[in-house]
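Some notes on the structure that comes next.
A protein chain is absent from this complex, but the other protein chains hold their places.
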Amino acid sequence: MTAPLRAGLVGLGMMGRNHARVLRTLPGVQLVGVVDPDAGPESSPLDADLLLPDLESLLRRGVDMCVVATPTVTHEAIATRLAEAGVPTLIEKPLAGDPAAAERIAAAFEQRQVLGCVGHIERYNPALQSLRTRLAHGELGEVYQVATRRQGPFPSRIADIGVVGDLATHDIDLTAWVTGSFYRSVSASTATRSGRSHEDLVSAVGVLGIDVVTSHLVNWLSPLKERITTVTGERGCFVADTLMADLTYYENGVTTAPWSAVATFRGVSEGSVIRYAIRKPEPLMTELEAFAAAVRGEDPHVVTLREGLETVRVADAMLRSARTGATVEVKP
Amino acid sequence: MTAPLRAGLVGLGMMGRNHARVLRTLPGVQLVGVVDPDAGPESSPLDADLLLPDLESLLRRGVDMCVVATPTVTHEAIATRLAEAGVPTLIEKPLAGDPAAAERIAAAFEQRQVLGCVGHIERYNPALQSLRTRLAHGELGEVYQVATRRQGPFPSRIADIGVVGDLATHDIDLTAWVTGSFYRSVSASTATRSGRSHEDLVSAVGVLGIDVVTSHLVNWLSPLKERITTVTGERGCFVADTLMADLTYYENGVTTAPWSAVATFRGVSEGSVIRYAIRKPEPLMTELEAFAAAVRGEDPHVVTLREGLETVRVADAMLRSARTGATVEVKP
Amino acid sequence: MTAPLRAGLVGLGMMGRNHARVLRTLPGVQLVGVVDPDAGPESSPLDADLLLPDLESLLRRGVDMCVVATPTVTHEAIATRLAEAGVPTLIEKPLAGDPAAAERIAAAFEQRQVLGCVGHIERYNPALQSLRTRLAHGELGEVYQVATRRQGPFPSRIADIGVVGDLATHDIDLTAWVTGSFYRSVSASTATRSGRSHEDLVSAVGVLGIDVVTSHLVNWLSPLKERITTVTGERGCFVADTLMADLTYYENGVTTAPWSAVATFRGVSEGSVIRYAIRKPEPLMTELEAFAAAVRGEDPHVVTLREGLETVRVADAMLRSARTGATVEVKP
Partner (left out) sequence: MTAPLRAGLVGLGMMGRNHARVLRTLPGVQLVGVVDPDAGPESSPLDADLLLPDLESLLRRGVDMCVVATPTVTHEAIATRLAEAGVPTLIEKPLAGDPAAAERIAAAFEQRQVLGCVGHIERYNPALQSLRTRLAHGELGEVYQVATRRQGPFPSRIADIGVVGDLATHDIDLTAWVTGSFYRSVSASTATRSGRSHEDLVSAVGVLGIDVVTSHLVNWLSPLKERITTVTGERGCFVADTLMADLTYYENGVTTAPWSAVATFRGVSEGSVIRYAIRKPEPLMTELEAFAAAVRGEDPHVVTLREGLETVRVADAMLRSARTGATVEVKP
């Protein structure tokens, strides 16, 4: 048996604590240090000897892999230092607050040929993984539209970016990923209503390279929490709920419904509806297993820095569209 | 007791038959003739002596009010003739297939000072009527966003227009009406996938005059039938389902939910949720009662031709946006 | 083409009007007379020449088949007269208010070898028809339990019997029918709370001949309307909703769910869930088609008078159990 990978973690906010919990139980991985300048030992769920005051202390302790779960504006400085030190790194999403910073992070890892990847956790949600496989197998026939809704009460943990960077990047990344395509253009409207300095609501339409129409409704102002992705195509539609990790298929109607009371609510025809039995490991566990496997030179699925950059570029295009009131093309 | 109003009907398709059913039971109204050149007596649920071969026969029989429920492309010719004849008329939605035709219809009735109105039936849905009243009373505080979803299997009855004119005009009209505002701009993407000559899917974002963001997801390609309007604002959100005529209020969270299993699904806080008890008369009955009351010179709520024209203009802007790939301003 | 069957109807309450509506549209059937002593022509949706003051007038007019939709206490007198006259008859459920009367009705038709059947309409609900077929094909493996819930607001139309006779007879009949078994014993508690003279709530457990456990929760006191039948067996469970005519299959778990947040709500394992595409004609249409086919000597599915009697006997056993506080065996 080989020695476990020595893992480091930077950041101990809500997501950081989740990373710490999972890293401590991951087979073949040993959490050796956590950087969190703000948290004293008494406020932490971790043993005191794991806590380190800064990144350099962590590097001196020696790590084979590192997770960065700090506020977005700090990603560039921390990630670049880790790239310089040759440490394979998983950076929480979004990769950066703007395309230029994301580009610099990607370049830093590429120049040194160090593994870098992005924590777009929805890719590890069992519902979306099943959805992507089924679309790739042509189960829906031609795809017409991807519509997502991501709404809910505001998590006070976020301060440095708006809802486009924080939440809509989930939707941008998953939409491109499940369809295997990319965004050609977007048009978005935003609102800043909660008194914070960043937008907290966005409604967007887009067009993918494969001529698929997209719709995204994202906010952290609603008391009604939803995490829904609907893909409509030639044979029916898939609805993925990433909260419960459910994937449900609504087949196009194959029967007629002459009973008018029913037809009022179900339409002129009904097909079968199936919620698939899906194996449901915790997505963060799957994400970190994949990262560790990539560090060991195996070939698992990780989200590349270029993919993370592309998502930041689409998010940036949404914000520009909202500012200018014009549709924005996403230049490749 | 006064004599009943003599009502005529032009068109005996699906909506026409519904109008006929309701006009025959409406107090104070007598259905005296139905024009349907295509339908022979054997295919009609009506008595043979009600059926007439053309509009002129109906006008000769004498009517106090008339409903036009024919294909959209025929509205202008029929409505203009009724205006000339001085007959108060309710025209099914959409008022016309393009703004110019809608403008000519409106002008025809205005010049002769004849009552004309449009059958935007969602305004008579009990859920939306309650929603509008509650918004007007400020129950939601400031309004941030109106998002509608109108999806379902294709009703083969429609041939002459696409889903923007047929279905999205419901959403455009109701959004402007419940908020008491108007569209400043729209950006839309459409798809034409079913082999018909018109679009059958549209995803649109818009901005209202009162700075409210809108989102509309409309198609007749989905096996999952939905008729949902969500209004999000300062104090929570309203969800109206016009199929079951339900209005539900999700209040902003007032409690914290430290039980983590629940918080995963409901969010960091939960408020109360209330589905209101609403009196639910059939919307078409309410619409035709309102039309008859307007004919009698009372002052009920009807949808004016100018309002119907405005909706056609927004629909036209959506189609232009989809063609050009640019955001379109809706000039007043 | 043969001459249409001449159909009569006795009773023009809520169910009677539904029978009249369907009998007028049924191919091969002509509604020739409706007996309703109470209703004057002005209150009826039917042409005046269809209305007759009494059963003898209907018999003189000549009928090939007759539907009896009068209050339960009047079934025996009317049905017996129709049997004497040799008229094939469908009697609304319950067949009678007590087993003795039901026995006399059955005997009257059997002695004269006249077709008699009972309007247990749930047997014609597409969801239950599909359920029965699937159980007969062994899709669930061994059946363990049948549980029904039939609750809702009180329909003021019922005055002469309680909720056991009026609503629970649906559940008794369908439970025996979908399982192909019979009741061995029942134990029930009832409550009479609404100020009427009959019970308006019943909770019952029973045992079928095939050792299946049953549970029935039936009332007309609840604002929450439900019509649910759940059959649990070796491979999972079926849930039939006869309002929307849906049949949904919950397969036993085939996956493990190590994501604890999900497992809290779904259990230690999850299987697939499928709502079947079912053709959904209106049940009353199917019921009357079957009756007409039986009258023509074809061999369709009708509910025999003996089956209707058996249901009345189980309902009577429930009422006796509730009165005595003891479990009651249902003697065959």
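To keep things simple, chains are lettered A, B and C as they appear, and every chain counts its residues starting from 1.
Assume a residue touches a chain if its C-beta (ideal position, glycine included) is under 8 Å from a C-beta of that chain, and two chains touch if they have at least 3 such contacts.
Since this is a predicted model, take the numbers as computed values, not measurements.
Taking the complete complex into account, C:147 is the one of C:79, C:102 or C:147 that touches the chain left out. Residue in contact with the omitted chain (choice from C:30, C:80 or C:252): C:252.
Among B:73, B:114, B:228 or B:262, only B:262 touches the chain that is left out of the view. Among the residues C:214, C:286 or C:311, only C:214 touches the chain that is left out of the figure. Remark: the residues of subunit A touching the chain excluded from display are 260-261, 264-265. With the whole complex as reference, residues 126, 244-245, 251, 253-260, 262, 265-266, 270-283 of subunit B touch the missing chain. Even with one chain removed from view, subunit C keeps its contact list with that chain: residues 142, 144-145, 147, 151-156, 185, 187-191, 193, 201, 203-207, 211, 213-215, 217, 219, 221-225, 230, 232, 234, 236-237, 239, 243-244, 250-253, 264-271, 321, 325-327.
In this section, only the chains that are shown with their structure count from here on.
Among all pairs of chains, A-B has the largest number of C-beta pairs in contact. Separation between the centroids of subunit A and subunit C, computed from CA atoms only, is 52 Å. For subunit C, the set of residues that touch two or more other chains comprises 260, 265.
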